[in-house]
Structures are given as structure tokens and as C-alpha cells.
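Note that one protein chain of the assembly has been removed; the remaining protein chains are unaltered in position.
Order of writing sets the labels: A, B, C and D. Residues in every chain begin at 1.
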Amino acid sequence: MTLPQIFFAYFAVALTGLSLLVVTRRNPVHGVMWMLILFIHVAGLYLFLNAEFLAAIQIIVYAGAILVLYLFVVMLLNLKKIEKERKFQHIWIVGLLVSVAFLTLLIPLLGKFSVYPPPGEYSVERINSEGQIMTVGRVLYTKFLLPFEIASLILLVSIIGAVVLSKRKLN
Amino acid sequence: MSGNYIPSHYLPVISILAFSVLVGLGALIAGLLVRPRRPYEQKLAPYESGNLPVGEPRYRFSVKFYIVAMLFVVFDVEAVFLYPWAVAYDRLGLFGFVEMMIFIVILLVGYVYAWKKGALTWE
Amino acid sequence: MFETINMKILLPELILICTGLAVILLDLVLRKKETVAFIGVAGALLSAYYNFSLMSLGWSGAVFQNMFVLDGYSSFFKLIFYISLIITIFISLNYIKTERVSSGEYYSLLLFSASGMMIMAGAADFMVLYLGIELMSLSLYILAGIMRERRTSNEAAIKYFFLGAFSSAFLLFGISLTYGLTGTTSIIEVAEALNRLGPAGRNITLIAVIFFVTAFGFKVALVPFHMWAPDVYEGAPTSVTAFMSTGPKAAAFAVMGRVLFYAFGALQLQWSAIIEPLSIVTIAVGSILALSQTNIKRMLAYSAIAHAGYASIGFLPGTQEAFAAMINYLMIYIIVNLGAFAVVVIMRREGIMGEELSDYSGLAKKNPLVAFLMLIFMFSLTGIPPLAGFIGKFYIFMGAVEAGYTKLVIAAVIFSAVSAFFYLRVVVYMYMKEAAEPSVLIVPHSVKLVLAFTSIMAILLGIFPSVLLDFARASLLG
Amino acid sequence: MVPLSWYIVLSAVLFSIGVFGFLVRRNLIMIFLSMELMLNSVNISFVAFSHYLQSMTGQVMVFFVITVAAAEAAIGLAILIVFYKNNPTLNSDEINLLKG
Partner (left out) sequence: MRDGDAIRIDIYRWIVSGNFSVSIGILIDRLSSVMLIVVTSISSLVFIYSIGYMHGDKGYARFFSYLSLFVFSMLMLVLADNFLLLYFGWEAVGLCSYLLIGFWFEKKSAADAGKKAFIVNRFGDFGFGLGVILIFLTFGSLEYMKVFSGAGAALGQTVNIFGHEVDTITLICLLLFCGAMGKSAQVPLHVWLPDAMEGPTPVSALIHAATMVTAGVYLVARCNPLFSLSSTAMTTVAVVGGTTAVFAATIGLVQNDIKRVIAYSTVSQLGYMFLALGVGAYSAGIFHLYTHAYFKALLFLGSGSVIHAMNNEMNMQKMGGLKKYMPVTYATFMIASLSISGIPGLAGFFSKDEILWRAYLAGEGSGRILWMLATAAAFMTAFYSFRLIFLTFHGSFRGSAEQEHHLHESPAVMTVPLMILAVGALAAGWVGIPPLLLEHGDRIGEFLAPVLGHPAGEGLHSEEMMVMGVSVLVSLAGILAAVIFYIKKRDLPERTASAFKPVYTMLYNKYWADELYEKILVSPVLRMSDKVFLGFFDGRLIEGIVNGIPSFIGSFSRGLRKMQTGLISSYAFMMAAGMLIILGMFFFF
């Protein structure tokens, strides 16, 4: 078992365990906390896939901003009532069946995934030589300009939406 | 080769992280195992510097907290887009600059809108 | 680097986005809220003018390393989006006043959703396509829930948001698999890579196709993925429902066509084998469930589902001809549906929701013109000969029969007969039933314009079908 | 040598757990979290592909997926709050005003 395989095994087990924990916690706050640890592990995995900048962003945006947003919303609820309630649907067996079926159907098929297309030019060495952020920056603002502009629109729409919906009296 | 890439220059970071977590958890677990367990009502109540606890332990947040958090998320993402731009600025030249200006302007409109709608006022 | 020449290709979208921004900012400043709407319409018309002048000048082509393309295919769909956008704005002028919805955000979100749709139609890259879908959907989630005080609108927004996010997760998984298989996200290159690969990655491609069909099935509301549509259409404000059931549905068809037809052309047999059962079950469920509805918006929702089923028949033969029949069908369906919703919007008066079928009883007594127009729309939706609906269905069925899907067409015809029942029930309510206190409807000028346009088009397209059909065929080849 | 398929299987597993959470949980926020989980699983597969195919498209795609997730979270939670104000519950099996 080579070192990368050990690391991958750790990450795989950690990720699945944490996600199961996130999904099955009764109290949403616990769920969010486990989610935080999950995101950190995902960031770690990105490191192993030579995507340091993404790992940073994962921590900053996902763990830092979005989870905080969730926490704020969770704070709005009265957790006492949620504690006592069932956490699963009546027919949760059906949900379990579907996701298990999902796994059994996809895994054998996806398991046989081998690298098909010819390797691109951004090999690991090239990225590291140039620096992660530099490569991402160069690629993002030349090749992927259009999605970048659309992303700004999406952010604008989310601002408008959030303000329209949550502001009580719009003066 | 892409299969067995190890981010060697991050190993120290990872090792420190792992070590700190171990120390923290170790202390907690050890305490858990060793200490006696005799809980009674008052001990479990949240500590409010001596006087009787009043109301919910966790009072409900109002909406304005949410709005601030939401604006933070959006502008945080905007900032994240700025990092690679800043790093690769010299390679992009005028074209990159114009792109980013469009991006900034669009989000500026969002900011002006939020500001005018009183989302930022913390009444 | 800054390819100035082909930036023109993006001009229509840019104009629309600038109008959106202008609407947001002006709304903060202006007192009279209507001007905002007219700016929106002006922007849409300008963008439409540029789009079609570019097309006529032959400026079609790709831009941004062919991530975005302006061709006949996307401009036909853009025509649908312009019509849908402009008519929705006209419809909602008066409507959002009665519903006390903040007009600035409403119109800007409409414009952003429309620009999202146009990006979808023009996208030649999966990434742009995904972001276009997200832009459109996000603005629609908000529009669905924009009537904050009404519980139905809230619930509609919740349902639309969660299930929309669920389906976009499936879409992303599909995109990741295709990216894994072909190394690119550009549709043309994916097609080339698949041809090169041949049978090697066939299984994985098939899974990717199934994920795509699921995601688009949701947006288009094919049967197993349709369940959100009736609730959201009923809950959302009527003008938003009008917009939702026309523009975004057509955009979803555009994207579905683009992905399945161009990217996964090699697997045409497989995905038409998937879509065939879906479309016939969609027609069946849509028609049968509409029978027992009492709320007209929910009935129109099920009829929209059924029409999505009819249109999806156009996918099956996989030929240009059937595809042209499909987009022709969509255009006709969109126009007639907008007309029908325009009437539903007028019914919304102070104190009366006007959504129950019983509200329509005795309509013909006091306002015969409105009742007659509604009759035209209902007849056209059923597909009765002189009107456009029949033409749409006729060509779709023609294409399918030529390709050998006779059993499917027979079933579809039977269900369109079943559908006649609930469409004509509305007419029966209007003409045969007595109204407790029939009141005269005040029809605002803008809605009058809309009703005129839609009813005339419903009749004209019925009498001169070749005009639209040739334009559809040309735009597919062009 | 860690083959690519392992990463894909891992992302598929996470995706299924996300689907499980979506179908089974009652509380809307937990459904939200499971959706984030599904998006993350897709991100993992994207980064894995980008690494193994030695192309940057995957990473940029993850970039945009994260922005969309952020936007979605903002809007989704806003909708949630507005819904919570008008309705006493956030349990998905009690939201059936519109049905039939």
C-alpha cells in the first residue's frame, strides 16, 4: 500500500463517515459542525489533487461563509421543538432503498473508469512551476471569460433576491 | 505521475494540524474517562454569573443578522475572484482589467441596490 | 486578445443585461413605477432588433473559444424568449400593482432570467450552459416567491428551489462525467471525442446521458420529474406562472436539443429510446390529471406538462424535420399559453383571486370578447383545426409517424381527445353556466394588446402554417 | 498509484449519501446541507478529473460551482426565512398546502 493510497483511504473513510454523520444528526447545529469538519477534509483531498487554491477557496467560501450563513439561519429556529421531533420521514426506508440502489447501480459502472482522452498540457509540474493561483488566474480570465461574467450576474441576482425576500419593509 | 501526487510542501501543515487535533481531543477524552460523574440540575444549567438563568439559553436571532451574513457571502466570493486576477494581472493586460471592471461594476450595482434598500442599516 | 469583431455576437445579451441593471438602479430613483417596465420592454425590443439584424447580416458564429454561439437554432429560441418576456411584462403591468409586488426587482429579475435563457440557448459549452441554467433558475426561484405575504407563493418558491437545486446537482454530475470522458466541456469537441472514442466509454456516456435527461426532464417537466410543476405553477403569481410555463420551458427544450442532438448525437438511438416512454407517459398523466382539476392555473400546469410531452415527441425521430416541427410546436404553444394566462391575469380583481374554474361561470354574459378570446385559446390548445394548435400537433405527429412511431402517435391523439374535455369545460363554464354576480372585467390596455397579438397569431399561424415552419426549418439549417 | 476510478466512486458514494439525506430528512435545513454535500461530491469528481486529465477546466468549473452554491445558499435561505415567518414549521412533510 503506497503512501498516496493510504492517504486516499483515510480521506475516503473520513469523508463517507463524516457525511453519514452530517446527514443523520438530529440537531441541525451538530449537523453544521460535522459539515465543517467534512469541508476541511474535502480541502485536504483537493491538496492531494494538486488544487491548493481550490482547497483555500473551499475553506474560505464554503466552510467560512456558507456554513456561517447556515448557522445564522439555524439560530433563527427554536431548536427545542426540533430536538423532540422525528428527524427522518415516515417512509425513510424508501429513501434508503433509493440511495442504496443508486450506489449499487453506479459504482460497478463507474468503477471501470479509465483515463480516455489524451493528457492535457497542464501537467502537475507545469502547474507547480508556475504557481497554482497564476495558472488559475491566467486560464480563468482568458479562456473562461464568459462564465466569469455570468457568475457576476448570478451573484447580483442573489443579492437582489435575498434583499427582496428578507427585508421586511422595503422603503 | 498524476496517480501518486503527494503535496510534499504541505506535509508539515497537515502534520501540525493532526497533532493539535490529537492533543485537544486527547485531553478531552482523558478528562471524560477519569472524572467522576454526578450531575445534578443546577450544575447542568447554563452559567449566568450566579443569578438564575432567564429565558431561552439561545435567544432567537432576528433577520438582520441573516442579511449581513448573506452580503458577506456574496462579497466574499467576489473577493475570491479578485485573488487570481490580482496574481495574474501582469499577464492579462488591459483586457483582463476591463473584464474585472465589468465584474466589479455589476456587483457594485448590487451593492448600491442593497445599500439603497436599507439592507446595510443596522436599526 | 479582445476580439472586438465577434463581441457583436454577444450584443443582444449585453443589451438585455444592461437594461436589467438600468431597471434596478432607476427603480431606486424613480417614483412612477411603470416607466421601469417600459424601459424593460424597450431594452428587450432593442436586443431583439440587434439579434435579428446580426443574423441577417450573417454575423452568426462562435465567440470566446466557441463557448457561445449565435446561430439560427439559438436565434429562433431567442425569438420565443423575447415574445415571452415582452408579453409577460405587459401582462404583469397591472397585475403586480394589485398584488403589491415591488416592481423594480420584479422586472429586473424577469430581464435577468430572460438573459439567462438566452445564454442557455446560445451556449456551446457545458459550463456556460450550466451557469445560464442557474442564472435563469435562481431568478425564477425568487420570482416564484416574490409575493412574500402569501403562503402559497412561499411554498411554491420552497418547492421550486429545493427540487431545482436537486436537479442541477444531477446536471453537474452529468457534466462531470462528460468532462471526465472527453476532457473538454465544449459541446462540439465532446461530440468529436465521443466519435473518436467509439464504443469504448459507451456505458459511462450512457450514464451521463441519463443524468442529463433527468436534469432536463425536470426543467421541461417530463413525467417522473414533473411533480413540482403543478404546485409551483399554482402557487406562483399568475404572471410569473405565465412566464415560467413558456420561456424557461422553451429554454430547457433548447438546451436539451443542443446537448442531446449535437453533443450526444452518436447515442441518438439510446436517448430517443429513453425519451419515448417518458413522452407518452407525460401526455397521459398531463391529460388525465388535468381532468379533475378545479383550479385553472393547476389545470393549465397539467396542460403544460401534456404539451411538453407532445413537443418531446419531436426529439424521437432525431431528424432535422422532426426537430423543426418541435420548435414550431413550441412557438405556437408559447403564444397560445401566454394568451390563456393573460385572461387568467385579468380575472384577478380586488378581492377575487379568479383562479377557480367556478369564477369563470357566466363570463360570456358581461364580457363576451374576453370569453371569445379564451375560447380561441382553449380550442387552439386542444388542437382544433383552424387554429394554430392543430398545425403544431399535426407536424409533430407527421414527423413521428414517418419515423415509425405510429403506436405512440395513436396514443397521443387519443389523449389529445381526452384533453379536449377539460379545455372545453372552461368554455362550458363561460358560456353555459350562470354566474352569481357577473361583473364586467376592466381590461388594461397592455393586456388588450397582448390578447390581440396572441389571438391573431393563434388564428394566423393556423391558417398560414408554412410561414413559421419554413422559418423554423431555415433557422435549423442556418 | 491511486487510480482515477477510486475518486469517482468516492464522489458517487458521497452523492448517494447526499441523495439519501435529501429524500429522508424532515428538516429543510438538513435537506439544504445534504444538497451542499451533493455539490461537494461533484466538485471532488471535477477536481479529480482535472488532475488526472491534466487540464484546468475541471478546477475552473469547481470555482463556478462554488459561486453558484454560494448564490443558491443565499437565495435558498432567504426563501426559507420568508417561509418560516409565514408558516410555523420547517418540516418538509408538513408543507403540503399545494397538492392534488
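Just so it is clear, a residue touches a chain if its C-beta (ideal position, glycine included) is under 8 Å from a C-beta of that chain, and two chains touch if they have at least 3 such contacts.
All values reported here derive from a predicted model rather than from experimental measurement.
Partners of the chain left out, restricted to shown chains and counted across the full complex, are A, C, D. Here the missing chain is touched by one residue of D:I31, D:V68 or D:I81, and it is D:I31.
Checked against the hidden chain, the listed residues C:M398, C:V418 or C:A435 yield one contact partner: C:V418. Considering C:A42, C:L291 or C:I442, the position touching the chain not shown turns out to be C:L291 (whole complex). Taking the whole complex into account, subunit D touches the unshown chain at residues 19, 22-24, 31, 92-93, 95-100.
Residues of subunit C in touch with the missing chain: 158-159, 162-163, 166-167, 170, 203, 206-207, 210-211, 213-214, 217-218, 223-225, 227-228, 230-231, 270, 274, 285, 288-292, 418, 421. Although one chain is hidden here, its contacts on subunit A can still be listed: residues 89, 94-95, 98-99, 101-102, 105-106, 109.
The working rule: only the chains that are shown with their structure count from here on.
Counted by C-beta pairs in contact, the busier of B-C and C-D is C-D. Chain geometry summary: the mean Cα position of subunit C and that of subunit D are 26 Å apart.
Subunit A and subunit D have centres, each the mean of its CA atoms, that are 7 Å apart. Centre-to-centre separation of subunit B and subunit D, using mean CA positions: 19 Å. Within subunit D, residues 1-4, 8, 15, 18, 32, 51-55, 57, 60, 64, 66-68, 70-75, 77-82, 92 each touch two or more of the remaining chains. Among the residues of subunit B, those in touch with two or more other chains are 2-5, 63, 66, 70, 73-74, 76-77, 81, 95, 106, 109, 113, 117.
Those residues of subunit D whose C-beta lies close enough to touch subunit C in the complex are 4, 8, 11, 15, 18, 22, 28, 31-32, 35, 38-39, 42, 45-46, 49, 53, 55, 57-58, 60-61, 64-65, 68, 71-72, 75-76, 78-80, 82-83, 86-87, 92, 95, 97-100. Those residues of subunit D that touch subunit A in the complex are listed here as 1-10, 12-21, 23-27, 29-30, 32-34, 36-37, 40, 43-44, 47-48, 50-57, 59-60, 62-64, 66-75, 77-82, 84, 90-93. Of all residues in subunit A, those touching subunit D in their complex are 2, 4-5, 8, 11-12, 15-16, 19-20, 22-23, 25, 28, 31-32, 35, 38-39, 42, 45-46, 49-51, 53-54, 57-58, 61-62, 65-66, 69-70, 73-74, 76-77, 82, 85-90, 92, 94-96, 98-100, 102-103, 106-107, 110-115, 117, 119-124, 135-136, 139-140, 143-144, 147, 151, 154-155, 157-159, 161-162, 165-166.
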